[in-house]
Structure formats: C-alpha cells, structure tokens
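To start, the structure under review is shown below, and the notes come after it.
With one protein chain removed, the remaining protein chains of the complex are shown where they sit.
Let's look at subunit A:
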Amino acid sequence: MRRPRLLYVPFWATYLFLYAPIAVLVFMSFNSGDSPYSFEGFSLKWYGELAGNAEIRHGLVNTLVVALGSTILATVLGTLLAVGMARHSRSKLLDAVSVLPAVLPDLVLAIGLLVFYGMIKMTLGLHSVLLAHTVFGMAFVAAVVRTRLTHADTSLEEASRDLGAGPVTTFLRITLPQLTPGIAAGALLAFTLSVDEFVIAFFTAAPTEPTLPIVIYSMVRFGVTPEINALATLLLAVSFTVVIVAQRMTRLTESLS
C-alpha cells in the first residue's frame, strides 16, 4: 500500500526548519555585496577578507591550540578515569560524579573555574581555557569509553595475565585496543565541543587571548557581516568533515575488532 504523500509533510517541514538557516548562511557567504541580507552576485571576496583578518587568524590559532591541547589531555585522563571506574571502584556515587561536568550548565562550570583559578592565584591566559575545556572534555571521554568498557569482556584481560603479561602490558596490548573506537569517538567529541565552546572560554580566557567564538561574538555585536557568514561556512565544512571521518573511523575500528 502506498503511503499518503501528506505524511511526509511534517518530516520535510522539520528538515526545512533545521537546515534553512544554514543553507541561507552558506549561500549568503558567497555574496559580492556588503549586506548579509540581500544577495547581489556570486563572489569569493569575503573569504579573501577573512584570510586577511588578523584578529580572526589569532582567534583561530588560539581555538586550535585549546581544542588540540584539551582533547589530548581529556582523552588520556578520561580514558584512565573510565578504566579506573570500571575496574577498580564499586562506588555508584563516584561513577555518577565522574560524568557530572558533562551535564553541568556551562555557566556553573565557568564561574566555578574562575573562582578556583582566583583562589589558586593562577593568571588567566590560553592555558586557563585549555584546562577548563579539559575538565568537561574529560567527562565526555570518560562517559563514552565507560560504555565500551562495560561491554568489554574481562576474560580477555584475564587471558592476557594468564599468558604471562603483567598489568601494564595487559592494559596496553589488550584493554586499550578494545577501547580504541570509544576513545576515538570521545576524542572527536571533546574536540568539536571545544572548538565552538563560548561561555566557559569567555569567562576563563585572558582578554588578550580570545578564542574564535569570542572573536566572532565581538564582531557580531556591531552587526553580522558576510565575512562572518564565510567563517561560519568554513566551520561548518570542518565539522562535517570531522563527523564523517569519525563515522568512517569507528566503522573501521569496529570491523577490525
């Protein structure tokens, strides 16, 4: 039986609602005129402007430093946290608390970190944002890795011990490879979350070291320009790529394990 066409209407309406703003944004980034609202002709001029904007380049570099650094830290710490939780702790409370930073309102985390940095008399800079992003990134990594660990077979680790491998070798050669898809997924998650994180960065960055979202925010305050559209389009391209790569990678590692 054919389904009535009418049933598809809500589906397409939802899609339109989700993607229309993005489509408009991408489209307008190729505008040759100065207005972000009326299209005057196709051009790549705003992408050129973007490349020449020192403030944006500075923000981009800062964001990449923060994202890469915090991702690496969060991945290592989050993985260890997950393994420790799963293998060496029976406390349900500790378990719940370990993922708290992932669900806490950004504002709470931001204020908390600011107060903490003040208390230990740490100067703000890029490192303070990096550490802040590590905190919530780590919670996400731990949560993702943790779900893989609970499905993992402990008898593999025992088999490794049985065959003469000590705890460290067993962790590196058996536990870790089992967790790779989870770790990769967690790392990508931490990275993408860090790249466009605004609230925490805004609170914990030094005024001289803004990240990209902060730079964009300060530009938008004087009105949206097609330059911003071009920047957003580039960011969109990057996150699409990351998501696709992530899917490919997890499928790849899953087919291997």
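Quick notes on this one:
One rule holds in what follows: a contact is a pair of C-beta atoms (placed from the backbone, for glycine too) under 8 Å apart; a residue touches a chain by one contact, two chains touch by 3 or more; residues count from 1.
Keep in mind that, in the parts below, contacts and distances are computed from a predicted model.
Selecting from "NAD(P)/FAD-dependent oxidoreductase", "3-methyl-2-oxobutanoate dehydrogenase (2-methylpropanoyl-transferring)", "Fe-S cluster assembly protein SufB" or "Spermidine/putrescine import ATP-binding protein PotA", the unshown chain of this assembly corresponds to "Spermidine/putrescine import ATP-binding protein PotA" (UniProt protein name). When the missing chain is restored to the complex, the residue among A:Gln178, A:Thr192, A:Thr225 or A:Ser239 that touches it is A:Gln178.
Of A:Gly41, A:Gly166, A:Pro207 or A:Gly223, it is A:Gly166 that touches the chain left out of the display.
Of the candidate positions A:Leu156, A:Val220 or A:Val245, contact with the unshown chain belongs to A:Leu156. In the full complex, subunit A touches the omitted chain through residues 153, 155-156, 158-166, 169, 173-174, 177-178, 256-257.
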